[in-house]
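Yeah, one chain of the complex is gone here, protein chain that is, but the others are all in their spots.
Chains: A and B, in written order; residue numbering restarts at 1 for each.
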Amino acid sequence: MSDTSKPIDPSRRQFVTRAGGAAGAAAIAPGVFLTTPAQAKPADQPVSSENRWGILIDANKCGNGCNACVTACEEENGWGSADPSEDRSRPDQKAHWIRKVTIRDKATQHVTTLPLMCQHCETPPCVDVCPTGASFKRADGIVLVDKHICIGCRYCMMACPYKARSFIHEDLKDQRPWAPRGKGTVESCTMCVHRVDEDGTPACVEACNAETHKAMVFGDLYDENSEISQELKKHGGKEIRADLGLNTGVRYRGI
Amino acid sequence: MKQVLNYRETEGKSTGFWILLGGLGALIGLALGSVLYMEHEGHYVTGMNNQIVWGMPHVFAIFLIVAASGALNVASIGTVFGKSLYKPLGRLSALLAIALLIGGLMILVLDLGHPDRLIVAMTYYNFKSIFAWNIILYNGFIAITAVYLWFMMERKMNKYYPVAGFFAFIWRLILTTGTGSIFGFLVARQAYDAALLAPMFVIMSFAYGLAVFILVLMAGYAWTGRPLGDAVLFRLKNLLGVFIASVFYFVVVYHLTNLYATEHHGVERFILMDGGIYTKLFWIVQILLGTLLPLAMIYHPTIGKSRPAIATAAALVIIGGFAQLYVLLIGGQAYPLVLFPGHEIVSGGFFEGQINEYSPSIWEISLGVGGVALSLIMVTIAVRVLKFLPTSLEDSVVDPHAAKAD
Partner (left out) sequence: MSQAKLLQRLFALMIGTLLLLPLAATADEDEEEEHEPLPFSELVITEPAQRYSEETGCVAPEEEMRRNHMEYILHQRDETMHKGIRTRQFSLEECINCHAIKDDNGEYVRVEDERHFCATCHTYASVKIDCFQCHSDVPVRASRLRTQQSGLAPHPYDKPFAGKLASETLPLLTTEE
């Protein structure tokens, strides 16, 4: 569990500040400027590479035995216990977007528990290998599957280091309109992209806060003043399998 | 006086021919039935799951694709390296290459979650994906080999065929490297994280392709009652021996380098010692039956000269090849991803850190067998309608000097 520690370059730090400031003003039309917070994106505006969404998870705060984030995700996106139509698949064939993992350090016997989902890699292997480009990364760093062009080859599942993706093995019904999913395609955590686009917070983060564990912080990694950036600056955050150099958008503390 | 080399269609009136055709056709029919069922119901009827995402169909498909490029080897040796003994075999070799590749691709396509979106696969390309490159490589291979074949068979174009042969040779090497690289890109999977995989696939292709070629050649000549001389057969047999030994060498190096890298000890231990079915397949089928036994048979002074023994050796190589791919592909997925080095998994949703289970369903196996049958039926019909096979491959026809020199 090593940290991605690259030398800090002061000129870059300045650059980050400036970019953070620039993101505040969005041009709606030539000449017309709206000064709103960077995240408040009007529905007709495309997402921008001035943001990068991320989640910081503090494993020390994560409750052992608590499953609130998983349940909330199931409910929000209509999979697992919230999807009665996926009833013929065996347990190892069912969809899974987020899971709780408990690990014990072999040396110190320290037990850690944490949620694990798509890490929204900046250089995602799933995107690199996808033959059709169905796996893609949005400008704001969220990695998605375009199920319209996914051919179900499952190469991305082979490539993902985190086992974050699932293939749908049977016909589904009654999907959530904001989270379409279906047979023969691959899916994974979308960082609740439908909420993010409307200035919301992913369901797992919300649920964790509601449980008062407050183990998860969601926000814009490129915005210096966001809570997540501040937290990361103060306490740092590790990647799982940092050795792969994927620069994940989901970061952990206390592992 | 040297006898002339004559190509002729095989006869197709005997009941044997029709039985063969019918049998292969039935297998293809079964495969199609399975596909309809799998695609209609969804993949839940298969043994594949979200941990073992590539299963039996992929073992068959990769075997056929790899063997396809190897089958072209015989033609290449004749054309590119100018060995006259191999020249009469060139047509069959190219035909087999195309047929095997099409069989393999059919399996691959029909196992997709959305085979109906084949058109998407052809129109949306992600040029970063080695998989997309492979689609281009495969189509190119079929095209180039077809041209090569045409140049060989058309008298007017005959003078160009060495050029085409050279291209096909180069293309084939790239193609197998590409197939091997499919795994090379899966850096997070312990078993595939080896630069050696791509060259190993090239060598594997030589062995599997040649084994298939020898079997088809022997069967073709035996069933049509055409003479097949020892010169050709023994030369091919010896070549097969060299290839088996090379694969063996690569397998040894692959496992040794993995054992050298500490982070791969877990997966090595799994494959070599306590992987259950995978360990058995590795030691008993791949190494013992698929490598050592055929090597011994081929190089044995007396057994090595018996035709049934040669055929058995070739068949064993094929069986060993399937085992090797099964161990590599499925075994590599069965071993869990290592997310937290230095930690043990106490609990985890979704089979965290567990050895993943896989038992192939009848549908997947039937699809795989159907792909093989498709390759063979294409060869059977092609040699029946076009002039692929020389009427005789007797020593005096092939190479008057070879008989003694060998």
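One rule holds for everything that comes next: a contact is a pair of C-beta atoms (placed from the backbone, for glycine too) under 8 Å apart; a residue touches a chain by one contact, two chains touch by 3 or more.
Since the model is a prediction, treat every value here as computed from it, not as a measurement.
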Omitted-chain contact residue, chosen from A:Gly80, A:Pro161 or A:Gly237: A:Gly237
Options A:Ala72, A:Val193, A:Ala215 or A:Ile240, residue touching the unrepresented chain: A:Val193
Contact with the hidden chain (one of B:Val267, B:Met378 or B:Leu393): B:Met378
Among A:Arg99, A:Arg165 or A:Arg251, the residue in touch with the chain that has been omitted: A:Arg251
Subunit A residues touching the omitted chain (full complex): 3-6, 8-9, 12-13, 15-16, 19, 22, 26-29, 41-50, 52, 122-123, 136, 138-140, 144, 146-148, 171-172, 174-177, 180-185, 193-194, 197-198, 221-222, 224, 229, 232-238, 247, 251
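Here is the rule we use: only the chains that are shown with their structure count from here on.
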Separation of subunit A from subunit B, taking each centre as the mean of its C-alpha atoms, in whole Å: 40
Complex contacts: residues of subunit B adjacent to subunit A: 39, 41-44, 48-51, 53-54, 112-115, 117-118, 120-121, 124-126, 128-132, 135, 182, 185-189, 333, 337, 339-352, 356-357
Residues of subunit A that touch subunit B when the two form their complex: 1, 70, 88-90, 92-96, 99-107, 111-112, 116, 125, 127-134, 149-155, 157-163, 165-171, 183-186, 240-241, 244, 255
